[in-house]
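I have placed the structure first, in the form of structure tokens, so that the comments after it can refer back to it.
Note that this complex is displayed minus one protein chain, with the remaining chains in position.
We call the chains A, B and C, going by the order they appear; numbering starts again at 1 in every chain.
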Amino acid sequence: MAEMSYRDAVAHGIAQEMRRDPSVVFLGEDIGSAGGVFKATVGVLDTFGRTRVFDTPISEQAILGAAMGAAMTGMRPVAEIMFSDFFAVCWDIVANEIAKTRYMTNGQVTLPLVIRSGNGGGSRFGAQHSQSVENWAMAVPGLKVVAPSTPKDVVGLLAAAVRDTDPVLFFEQKSLYATKGEVPDGEIVDELGKASVLRQGPAATVVALAAMVPRALAAAERLAQEGIEVTVIDLRSLVPLDVTTVATSVARTGHLITVEENPRLCGWGAELSSIIAEENLFDLDGPIVRVTTPHVPLPAADALEDAALPNVDRIVDGVRRSVL
Amino acid sequence: MAEMSYRDAVAHGIAQEMRRDPSVVFLGEDIGSAGGVFKATVGVLDTFGRTRVFDTPISEQAILGAAMGAAMTGMRPVAEIMFSDFFAVCWDIVANEIAKTRYMTNGQVTLPLVIRSGNGGGSRFGAQHSQSVENWAMAVPGLKVVAPSTPKDVVGLLAAAVRDTDPVLFFEQKSLYATKGEVPDGEIVDELGKASVLRQGPAATVVALAAMVPRALAAAERLAQEGIEVTVIDLRSLVPLDVTTVATSVARTGHLITVEENPRLCGWGAELSSIIAEENLFDLDGPIVRVTTPHVPLPAADALEDAALPNVDRIVDGVRRSVL
Amino acid sequence: MTDVMQPSVDAGPPALDVRLRLYQMMVEMRDFEKRAYDLFLQGLVKGTSHLGLGQEAVAAGFGAALAPSDYTFATYRGHNHTLARGVPMAPVMAELMARQLGLMAGKGGSMHLTSVAHRMMGSYAIVGAHLTIANGAAWSSKLRGAPEVTVCFFGDGTTNIGAFHEALNLAVVWNLPIVFVCENNRWMEYTPIGSVTAVPHPAADRAPAYGLPGIVVDGNDADATYAVAVAAFARARGGGGPSLVEAETYRHGGHSRADPGKYRPDEEVAAWLERDPLPLYRQRLLQAGVPEQALVSIEEASHRAIDEATELAKASPPPDLSLVEKDVYADGGAAWRR
Partner (left out) sequence: MTDVMQPSVDAGPPALDVRLRLYQMMVEMRDFEKRAYDLFLQGLVKGTSHLGLGQEAVAAGFGAALAPSDYTFATYRGHNHTLARGVPMAPVMAELMARQLGLMAGKGGSMHLTSVAHRMMGSYAIVGAHLTIANGAAWSSKLRGAPEVTVCFFGDGTTNIGAFHEALNLAVVWNLPIVFVCENNRWMEYTPIGSVTAVPHPAADRAPAYGLPGIVVDGNDADATYAVAVAAFARARGGGGPSLVEAETYRHGGHSRADPGKYRPDEEVAAWLERDPLPLYRQRLLQAGVPEQALVSIEEASHRAIDEATELAKASPPPDLSLVEKDVYADGGAAWRR
């Protein structure tokens, strides 16, 4: 067991998998010599050399196309899209090619690849470098979608993603890179599609993802001081989606609050809410409240960005609106 | 009043606006000489000539970039993205540039432009030419999103879109191009963000969009024969979203069923469902049922595609599941 | 403007067995596409389809030069390229007809023909994307140290989309064993390439932008395409890196099944029909002393093959509806939840 930053856990996880499996190769912009613009892949090039680690031109379509073609033919590439906003310049390769090819070929093609990306706001980078777009991926059939909230989950879920035979989009929340946590020694392999129940409480079920998890926990703490004990679930993965864990909890608490960085419309919170409203409506004792960023691009100024992103106050408020 | 196909209504609507306003220009692939691959813009080039109508290379980013730059500087471009699947190759221009620029510039830049696109399945074109992606657009703050279901609405909503000072994504459902309807003579201008109540009934509220509207109406007809009278609402526009009309109806009927071509996860149906589950939960007497395409890419074979898309049986079934 | 290199075909014509093989491939492609067109008229080919009638000499020349372990990537106009890899006619036709027997059981359709067993790695329907994916296969060969080459076909219109540029640059930077083949048939869908392109040779004039020589070949001459293919594949296999070849050709019909192709000047069509690669090649083989009977028996065998394939495809039922929710994920299913 060692304390490690979320940032370092990325390099650790990649190295673990590259060491294990020689078919794992790693490509992206500035990932090699520079160790990544977020310094999340420092040391990987030194350890594995230029036959396994590839600095690319600024050509996101070419990066993901290369990953896809290599995955079709025996490799297990890990590609980086530096900021998840840049998925927009290569969305065709993700949504039309990678997501659909197994299906279109009636299962002939298998695409064991991982696309890592720095996701989310809080860094004052402005509207084109701050988006949370994991919901874009969730909306496209054929992709798996993962978003860890702790260093330990980074390592374990990254390992699971690399070993998975399907394409996995792996969202690293930029605002978490500097956070730290304990990571067990030795090889860690987690499982995709299992939510974590981080805190148990009968009053409500609060479901969060990535950077919203610590905020949801802080909100739970605050509510506990008022005697409102809530359950907090870290979803960890959007596809597969652990509906069972959420539904089971809602059956107990009667209240669901989702907390997401996505802008208001069509986020994963809407999906989860609508599943419960369809399948578990009569378990509900109060409205399903979604706490989200408002439906706006993210502003750059610190004061404005902080006001836009969900915070502890708004989560506490959301819980109150449901349980009242 | 004249009968007109949905297809012809497109050309009619474009011509109406180009005649009215010389700053409206029209660009896209094969839209001019060929009259569009769906023959939806036949005659526009002949009427307005090559100083207003522009056949482009296969360069979707360049097409939308040109539209954006022109809109910033005094023009009102109407651009075509031939199949809405191709938004994936120019998603950056849509989601990162067009959607965000007004906000990022603190309102300095105005982008009065329309992007028309052939959307949806039913044509046996396979997974890369059949998607319904209006939910992709809805998920991005800064865009308006419209999807007409009748020839009359094509003309009226297209006019409203062209006159709107915001960027509007205008989804033409391919499977509706051959359908016909009455279109009033003279200039028609509709309003964005107003749903149409097409049928009134106390048993449930069925909300549909585009090609799902006629199917929802057929399902309502079938249910009526069993004595179940439902309300059918054509949403017509996703942004602005006419929550009021839907919520008002749900308050009366106690049941909401959404019918969408989108694949299962994060469609507009989920958004609408979650809004009602948050704001009108106690109006509900039964689960909110979403009828969608399953979360799969669309298969090409007619038998498979028909089995995948929502049909009258599944809508009838969805209503039954809610009202029982 | 860049000088365009005509490849030297000084090596003389291919060996006779290769030439007969080239002829056979072209005849089979022609028979297949003509039958596909007939079946479309009969309402039996569903959805869309994009015929390669007139462009057979490109598919045959490059196809014949491939080794079995090499990879092919093609576009929606990929029937010829699929047959060129030895994929039997019946499952290809059955795919066009949306039958269970189809190469992908109807799930992909005519635009997505794929047979991994034949190293036909797919037909792609988004213009340009597959150039980047083909790079990946070539990169993988290099990573695995396998002596495989990748060939990637695409149209003239594809040279103006961003993915083309990204793919060509990366292929050169990584020195990949890949050959890009632009089938310049002068038209995109309904728009002539010349009207929307900054240079006369949409591919060859761009080759220098990637440090490559501009190669133009007569795409209606199977000997020429074969010679260029052999040279480019040898270069790739020898570690010499990518090539970009522009093959000048013409599609005899419209862009896709719904299109009669009437927008093209009559004289242009007539001129190209006179340069139809099949009669040209037949004539050349006869002149080279091949007995006509040899050609006739190739033709008859092909006619029999397409008839049999048609019957097999017709006899196949529509795909089982359970396929709708199969193979979204590698576990064989479509389950996105737990």
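Quick notes
In the analysis below, contacts are C-beta pairs under 8 Å (C-beta built on N, C-alpha and C of every residue); 3 or more make two chains touch, one makes a residue touch a chain.
Just so it is clear, the structure is predicted and the values come from calculations on it, not from any experiment.
Remark: the omitted chain is touched by one listed residue; of B:G43, B:G181 or B:P240 this is B:P240. When the whole complex is considered, the residue among A:F26, A:F48, A:F86 or A:F170 that touches the unshown chain is A:F86.
From the options B:A70, B:A127, B:L169 or B:I288, the residue with contact to the chain not on display is B:A70. Within the complete assembly, residues 29-30, 33-34, 37, 55-61, 85-86, 88-89, 123-129, 264-265, 294-297, 299-304, 307-308 of subunit A touch the chain that is not shown.
Remark: the residues of subunit B touching the chain excluded from display are 25, 51, 54, 56-57, 59-62, 64-75, 77, 92-93, 96-97, 101-110, 112, 141-142, 144, 164-166, 193-194, 239-244. Annotation for subunit C: contacts to the undisplayed chain at residues 1-2, 160-166, 168-169, 172-173, 195-199, 205-206, 208-212.
Just so we're on the same page, only the chains that are shown with their structure count from here on.
Taking the CA centroid of subunit C as reference, the farthest chain centroid is that of A.
Averaged C-alpha coordinates put the centre of subunit A at 30 Å from the centre of subunit B. Distance between chain centres (mean CA atoms), subunit B to subunit C: 36 Å.
Among all residues of subunit C, those that touch two or more other chains are 105, 107-108, 112, 124, 126, 129, 162-163, 323, 328, 334, 336.
Of all residues in subunit A, those that touch two or more other chains are 92, 96, 103-104, 141-142, 239.
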